[in-house]
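Here the complex is missing a single protein chain, while all its other protein chains stay put.
Chain nomenclature is as follows: A, B and C, assigned in order of appearance, with residue numbering initiated at 1 for each chain independently.
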Amino acid sequence: MTLTTILVVAAALIGIGLYGTLSQQSFVMLMMGLELMLNGVMLAAVGFWSLTAGGLPTGQLLTIIVMAVMAVEMAVGFALITAVYRNRQADVTEGLTTLKH
Amino acid sequence: MLERLAARAPVPVFVAMGRDRAPAVERLLQSADIDVTATPRHASILLVAGRVRDSDQAYLDRIHDQLPHPRATFWWGDEQGDDVDEAQRAASFDDPVISLRALYRNLISGAHASETHRLADEPPAPWRGKGDHGQGGEGMMGGVPYGRMMPMPPTPDIRDGLALDVYTTQIGPFMPYWPAGLVLEVTFQGDVIQSAEVVHPPYPPRDVDRVPFDRLLHETTALAQVERARAAHHLVCIARVLSLVGLPTLSRRAQILAVRVRANERVAIEPLRKAAARAGLRAALAPGLGRIDDRLARELGGPAQRAAGDAIDDRSDNPTYTRLDFTPVTQTKSDCRARLAQWFNEAEQALALVSAAPDAMMDQGALVEAPWALRAPPIDYRVTELLPGLEWSEALLVLNSFDSAALCRMAPLEVP
Amino acid sequence: MNVTDIAFWIFAAIAVVSGWRVFCTDSMVRASFLLMLSFIAVGLIMVLLNAPYLGIATVFMMAVEMMVMALFMVMYMMNPAGLNPMMMVHQHRFSIAAGVFLFAALAGLIIVTRFASNPVAPGTEVVAGLGKELLGDSMLIFETAGVTLLATMVASVILSSRSGRFGAADTGSVPPPLEPGGEPAGRQPEQGGGHAHHHH
Partner (left out) sequence: MTTIALTAAWVAFLLGMAWYVAVLDGLWAAAREGRSPRAPLANPLYRCATMLRHQSNLTEAPDLLNWRLAPALYAGLAGTGVALVPFSSTNVLADLDVGIVWWGAIEALTVVIVFLHGWSANSQFGLIGAYRYVAIGLPVMLISMFVLIATALPAESLAIPKIIESQRGFWNVIRQPVGLPLFLLLGLSLSFRGPFNYADSADVAGGTAAEVSGAPRLVWEFARLAMLTAVAAVAASVFLGGYLGPWFPGPMWLVLKTAAVLLVLVGLSHQLARISPSRMMTLIWTVLLPLSFLHLVWAGVLAL
């Protein structure tokens, strides 16, 4: 378990997350992709904090902020989906085409 | 070792209540040797109490196949054919506990072979998937790979993104705390009922409760017998409600009381009532839950009408009762709480009448109020109108706050 | 290879594999709980990295979050139980390429970079340190995060509430078709709603 291996695992999570974000049609699944990317970011942050920052408390703080961002992303995401669903009855990304016209 | 231990456990029994000459199943609960289970999956013996309708035979077979091996069926009632094994049946006046115990012990030890499936154990529709992922189609709905549509009802889509999808399912006729014989097709959203339709009506009141009232039509009958039957009927109704609000032990106590009342023992209902009140029965039955309007209450008659405040009771005109200063007890609110209180009050009043006039006799044909709702004339109100919008446990409370005669009149078979 | 290394590789494998399976399963409930599994594995790696509070808080938070997410998935998806298999993707090849490219680029960078080595000293009170940081020097940041969350809650309730100042939020909405370009399916909200005759 070296920093390199941890970061490679984090990179794998971010890569899979990007794949999910780009490929999924459903809004909710798209958000799952974003969450997975943030998961990788958290792992990388803790890895850096633990193995290069010598236990500086601000490193952990960064992870807590990422968690808060994740919660915000979830809440706003679901609220937007609900609003969009109410307005257009769409739950897939293709349902939103207003910006094309 | 395992078998010897298991043989000494209480016998897990699932009860399917039938109609004709159905015995008093609550008698079983007097014995600590019997466990009445909430689901067939937890039982070893399927107890069929009385005869079931022909239309319910398929449901019974499905319940039977849900019992885990080793399993057996036991018939308790008077109308069984002679082709049934002696070890697997009892007449309705017999006490079947010993037979059940023996059957169970033989099942566990392997001396009695476990029953095989009655229905074919195969999916109701064959797999028809195709394509790389077996999806059998494109898009979100993914075709019909199971040979049937998605398990969603053909009703308009009521989703708004913050509501669960609806699904439709048939419930009944053999479930604990469910009016025997009633089959409803219920559309749920989560655990809230969207709509319900009657598929099969419930069974009428049981013979075991009717005996003294029927006898009064032909011969002179003791008032005590009639009133004891009334108290026992009400206690069994109370027991179902108690069980639904999460008080299974008090429920069992109420059923045991009912058995003892029928067996001419002196019992007091007050302690049970107090224990239920201390447990928070009022809080468990929300005020206004299951309220019916006065017109419906009048049409139903019986305890439901008196729970709405009408002091209508045939006993008021019966000289045997008027000599005892009989006045009908009533409630005002006409909701589940009121109907439950009405049952409690009438049961207590019945036992008070018994102790006031233990030897009073009534002439043949004397007019006496039955413990349940009127059984005629037809009524144009459906019990299913009471259910939409209720959470499942509330819906069960509402259903069980009516006696079986009232339910029968509110749930005749709907012709599509 | 010691116990920590073995544990790390097991957790890493769980995190990556379950993260990948999220996008391969038919059932929405399974998808959200696979994502939860990925988070739990990462949380346990954090515990191995001397960050017990962060790691276990991740497990705790993600269990709750994914439970709620699973219910939301069931509410939004047309095939919630995954009884019928399905494939709901677009620009699939491009997405795979993008994912692989990002991973390769990041991994390449990671492998060629030389990182400083300054691990957490054994005996450091990491949990107490984090607490003092949160409620000491970085109080402002922490409180900002807290207020942001509160604002988010208010905003999401407003966004998702059906009624608004100008009438129901779904007035004039059109349901999506079941196949591209097809007829709108499902519920058709009443046209115009109850406010069409409103004075202007």
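Going forward, a contact is a pair of C-beta atoms (placed from the backbone, for glycine too) under 8 Å apart; a residue touches a chain by one contact, two chains touch by 3 or more.
Just so you know, these numbers come straight off a predicted model, no measurement behind them.
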Displayed partners of the chain not shown (whole complex): B, C
Full-complex contact with the absent chain, from B:Ala38, B:Val84 or B:Ile98: B:Ala38
Residue among B:Thr249, B:Asn264 or B:Gln364 touching the omitted chain: B:Thr249
Interface with the undisplayed chain - residues on chain C: 27, 29-30, 33, 36, 52-53, 56-57, 59-60, 63-64, 66-68, 70-71, 81, 83, 127
Missing-partner contacts on chain B, residue numbers: 2-3, 5-6, 8-10, 12, 30, 32-33, 37-39, 41-42, 44, 66, 68-70, 108, 123, 164, 167, 169, 175-177, 188, 190-191, 243-250, 252-253, 256, 275-276, 278-281, 283-284, 286, 391-394, 396-397
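We take it that only the chains that are shown with their structure count from here on.
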Cα-centroid distance, chain A relative to chain B, in whole angstrom: 52
Whole-Å gap separating chain B and chain C, where each centre is the average of the chain's CA atoms: 46
Euclidean distance of C-alpha centroids - chain A vs chain C, Å: 6
Chain C residues counted as touching two or more neighbouring chains: 76-78, 88, 160, 162, 170, 175, 186-187
Multi-chain contact sites of chain B, meaning residues that touch two or more partners: 140, 160-162
Parts of chain C lying in touch with chain A, wherever the complex brings them together: 4-5, 8, 12, 15-16, 19-20, 22-23, 28, 31-32, 35, 38-39, 42, 45-46, 48-51, 53-55, 57-58, 61, 65, 69, 72-73, 76-78, 88-92, 94-96, 98-100, 102-103, 106-107, 110-111, 115-121, 124, 126, 129-130, 132-134, 137-138, 141-142, 145, 148-149, 152-153, 155-160, 162, 169-170, 173-176, 180, 184, 186-187
In the complex, chain A residues that touch chain C: 1, 3-9, 11-20, 22-29, 32-33, 35-36, 39, 42-43, 46-47, 49-55, 57-58, 60-61, 63-65, 67-68, 70-72, 74-76, 78-83, 85-95
